[in-house]
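Take a look at the structure below.
For this depiction, one protein chain was excluded, whereas all remaining protein chains were kept in their positions.
Up next is chain A:
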Amino acid sequence: MNAIDVIVTLLGVLLVFLVLPLVVGQTEHKVMAHMQGRVGPMYAGGFHGWAQLVADGVKFAQKEDVVPDGADRRIFQLAPAVALLPYLIVLVAIPFAPGGGVGQAIDAGIFFVLAVMGAGVLGTLMGGWASANKFGLLGGLRTAAQLLAYELPMLLTAASVAMAAGTVSLTGILDGFEWWWIPWQIVGAFVFFTAGLAELQRPPFDAPIADSEIIFGAYTEYSGLRFALFMLAEYAGIVVLCGLTTVLFLGGWHGPFSDSVGWLWTLLKTAVLAFGVIWLRVTYPRLREDQIQRFAWTVLIPLALAQIALTGIVKVVI
């Protein structure tokens, strides 16, 4: 791999990173609107308001960037970057097409993506603490509690897939994929996806940002571009979570004619999952904090352990 290859790969990842979250965001505008019997943004850009998010971005960039008086300035300003960058880095490791269709194949790929994604939550914690705001602190607390509860089921189900495939490399898992892995690992897929939603603090697990009770939690004091970066991190997180679920549980690029259009399968499966994420936001009310904790410890973790047991049994039998 020479220097030009590296630059092209990085530019490609950056492009995906900049485009896909915006597409998801715009889809969310429109899908939510139609599910609620309205049309959503219609004017910006002409055709069905496709440029609404670009306009939003311009608006955010023009706003004044306020740092509260009592805040810890440097940490407050650093937090959005810490929240956003991990998702950019994770994208490098997600395989999207057969035969080396991946930014960089990583030996311990599963651990890499989960580790880096977990580190992203530090950004929210830093922001929540450094704002010197009680709602910020509450949001930070809830974020931390939620992460601690949901990291475990996520890891356990990822371990189940690694057991099934006999490797911890994402490309290796896809190379060994068989269609019957989907029913075999379906419980794990549910647990992984749900725990991922909770880590991203998407509805119905959005008690940490709950705009109607603790006013966006850790992001209360943020304005302008920094707030936009946190939002971008949320949508980039959706892309990464859906991409990862696709790769681990839904066979990634596998599908008819996967040799030529493998990347399209990845994109399609990711898009369907992302649609599900938006659907859940429109459908379910926000869970209470204690319900969130109870769901993790009494439903997801037992399910994840059961999935690991099942994986182990099938693995020994065949």
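Going forward, contacts are C-beta pairs under 8 Å (C-beta built on N, C-alpha and C of every residue); 3 or more make two chains touch, one makes a residue touch a chain; residues count from 1.
Here is the rule we use: contacts and distances are computed from a predicted model.
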Ask   = Of the candidate names "NADH-quinone oxidoreductase subunit J", "Stage III sporulation protein AD", "PTS mannose/fructose/sorbose transporter subunit IIC" or "Sulfurtransferase complex subunit TusC", which one corresponds to the UniProt protein name of the undepicted chain?
value = "NADH-quinone oxidoreductase subunit J"
Message = For the chain not shown, which residue from A:A145, A:I182, A:I215 or A:I308 touches it across the whole complex?
response = A:A145
Ask   = Among A:A51, A:L122 or A:V187, which residue is in touch with the absent chain?
value = A:L122
Key: Contact partner of the left-out chain, one of A:W50, A:F111 or A:F275   = A:F111
Hidden partner chain, touching residue among A:V13, A:V168, A:A195 or A:A236 = A:V168
Inquiry  = Residue by residue, what part of chain A touches the chain that was omitted?
reply    = 70-72, 75, 106-108, 111-112, 114-116, 118-119, 121-122, 125-126, 128-130, 132, 137, 140-141, 144-145, 147-148, 151, 155, 168-169
